[in-house]
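I have placed the structure first, in the form of structure tokens, so that the comments after it can refer back to it.
One protein chain is absent from this view; the other protein chains keep their places.
== chain A ==
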């Protein structure tokens, strides 16, 4: 027996190819959506891996530092170092802001860290780590900066000495690493007018500007402009120690929140990315319905245009099963063309996306199965129409 479906596809191949391409672009979008979600999860994991921490210590009752703002005093890390099981502890700050790149602005997450301590980017793709305590920066390649470029953050210029790859915030903004002190300053640094204003106001306050107390006003003004807060303390535990035990210790005694790596992953993936994931899931559902509608419509109209041939096929003794199989195979053929086009398109355009798109083979396989199921379901409408055709109509009137 010859393949009726195959012959029909060859006969009207242009219809199949063009519909297949249209469907394929939809499938490509679907695969990319899944890829964007996978990319977000992967970015989050890369972010956690590269910070080199076992514990994130943040303000009590917050989900900081990535999912919620957290502020703690910058001397907290010292008390961490005193705990048993803690190998290293260091302050970090995170602030998403516009940084100046030549004539334009780049949105970036500025990370303040102490060179050589947890929080320092682990892998550089070019250049070196920061060695000076001021005005050097390591930037992610996504910022567009190159080694030797100058980044302007607030009122200070930083020279780029190293480059990282795939260091992005959970919002997708590339990171710029600067020394902690500079970052703290940038976070709370006010512009000149604001400082002059504040100084004048302090000076005008008689309780702060007392005659006969030399140096008081200056001390107050200095404390107002300097910043003694950080967003989190990153802790590395002594090898062999359980991070959970140390985290419990910190929570019990220090009135702080401490998250282990698994908890942090949970926060990033389940809480922060959850909304995006739902959004993407919503899109996937809509795209699946649209694809099903397209396949159903095309296969249905193609079947209706063949009613006479189907009646003849039935009259000369073709089984219903053979006719249903022909329509089903055509729908699956359309799905196959669509999937191949979609997979190719998604692979081709993934690198052009501003966010990282991770196309997992597992998603491709799941996508393929879904496409085939959708096509099979979509063909039922046409199959029912074909099975209702009365062979007597071939004999006519």
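Everything that follows uses one rule, which is that contacts are C-beta pairs under 8 Å (C-beta built on N, C-alpha and C of every residue); 3 or more make two chains touch, one makes a residue touch a chain; residues count from 1.
One rule holds for everything that comes next: contacts and distances are computed from a predicted model.
Peer 1: From the list "Putative ABC transport system ATP-binding protein", "Nitrite/sulfite reductase", "Transketolase" or "Carbon-monoxide dehydrogenase small subunit", give the UniProt name belonging to the chain omitted from this structure.
Peer 2: "Putative ABC transport system ATP-binding protein"
Peer 1: Which residue, A:148, A:212 or A:317, contacts the hidden chain when the whole complex is considered?
Peer 2: Among A:148, A:212 or A:317, only A:317 touches the chain that is not shown.
Peer 1: Given that one chain is not shown, which residue among A:155, A:228, A:252 or A:308 touches it?
Peer 2: Result: among the candidates, A:308 touches the missing chain.
Peer 1: Out of A:7, A:155 or A:384, point to the residue that touches the absent chain in the complete complex.
Peer 2: Once the missing chain is taken into account, the touching residue is A:7.
Peer 1: List the chain A residues touching the unshown chain?
Peer 2: Counting only chain A, the missing chain is touched by 1-2, 4, 7-8, 10-12, 308-309, 312-319, 322, 390-392, 394-397.
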